[in-house]
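A single protein chain has been omitted from the complex, and every remaining protein chain is retained in its original position.
Letters A and B mark the chains as written, and numbering starts fresh at 1 in each.
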Amino acid sequence: MLADYGYIGLLLVVAIFFAVTTLLLPFFLSFPSRLVIYFRRFTQYLETHYPFLVRFIPPLPKFPRFMQVVPYNPNPVKSSTFECGMETIGTAWVRFNFRYYFYALVFIALDVLVVFLYPWAVELRGLGLFGLIAALVFIFIIVIGYIYAWRKKVLEWK
Amino acid sequence: MIGLDIAFWILAVVGVIAALAVVLLGDVFRAALSLVLCFLTVAGIYITLSADFLAAVQILIYVGAISVLIILAIMLTRDVQRGSPSNRLRLPAFLVAILFFGGVAYALLNTTWQVSSTPPLEPTTPAIARLLFSEGGFILPVEIAPILLLAAIIGAIVLVREK
Partner (left out) sequence: MVGLEHYLILSAVLFSIGLYGALAKRNAIVILMSIELMLNAVNIAMVAFSRYIVPLLLTGQVFVIFIMVVAAAEVAVGLAIIIAIYRHRETIDATKIDLMKW
């Protein structure tokens, strides 16, 4: 069925394969070990808060070795944002430099440009010279804003 | 047709819940993310209305550009910890919104719309292109729109740039 869509279908197959192998498969393969850890946490919680209940919990069944294909042993260093390199400092809610806003502005201008150029490109032959001149005027006006941003040096990182 | 109806109800319910989350959530960042969800459901509503080009434009402009600007502004202003509290006008604002909705709903349910039974035009992109760029169409608004955008960009740069 996907072959009907040519290269896009092939890309979809590759994307699904990539997602399955890198994201889903490790998660589900480590799921039995995860279960063991959750069960251990649960029994520890019961032991600390309701010690009299412990005798009613059945002992943890021995999971066979082959069930734990990918072991799941989290620790604070492993689950930090960057495992190697500098240690992270503070929270993520720092104030960003407002220079980023100019890039977003130029992006929004080019985005609107695309919105108008796309239907023009679809109907290129039918619109002829008039449409071409209209589109060129359109692009010219947007590019003025881009050149203004360029000349005022807001796109440079000082 | 029944599939379109189911799609409309799912999209409408998710969109209204996301819109309520925008105005009711205390965390500004989460409100912005649920605003993105609301934009996406509006794009789906356009698809159920067989406006395929508009759905793409909605995702391109609203989900792609406007939400980027809003999230960037939230990060630039560092007011995330303060949340989005209501002001003293919460109850009057609620009453105004309810009254407005009641009035509009009463008006539009008591109007007899002359609904046409013609099937909609598909695909819409070439027809919209002919409307936008041909001589008898909307060529003047199309050329004024980038001037407005140019003014907006220059104004924003002048406002934000340091002296």
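Just so we're on the same page, a contact is a pair of C-beta atoms (placed from the backbone, for glycine too) under 8 Å apart; a residue touches a chain by one contact, two chains touch by 3 or more.
Since the model is a prediction, treat every value here as computed from it, not as a measurement.
Mapped onto chain B, the footprint of the missing chain covers residues 1, 4-5, 8-9, 12, 15-16, 19-20, 22-23, 28, 31-32, 35, 38-39, 42, 45-46, 48-51, 53-54, 57-58, 61-62, 65-66, 69-70, 72-74, 76-77, 79, 82-87, 89-90, 92-94, 96-98, 100-101, 104-105, 108-109, 113-116, 118-121, 124, 127-128, 131-132, 138, 141, 145, 148-149, 151-153, 155-157, 159-160. Against the chain not shown here, chain A presents residues 98, 101, 105, 108, 111-112, 115-116.
FYI, only the chains that are shown with their structure count from here on.
A straight line joining the Cα centres of chain A and chain B is 24 Å long.
Residues 93-96, 98, 100-102, 104-109, 111-116, 118-120, 122-123, 126-127, 130-131, 134-135, 137-138, 141-142, 144-145, 148-149, 152, 154 of chain A are the ones touching chain B in the complex. Residue ranges on chain B touching chain A, taken from their complex, read 53, 56-57, 60-61, 64-66, 68-69, 72-73, 75-78, 80-81, 125-126, 128-130, 132-135, 139, 142-143, 145-147, 149-150, 153-154, 156-157, 160-161.
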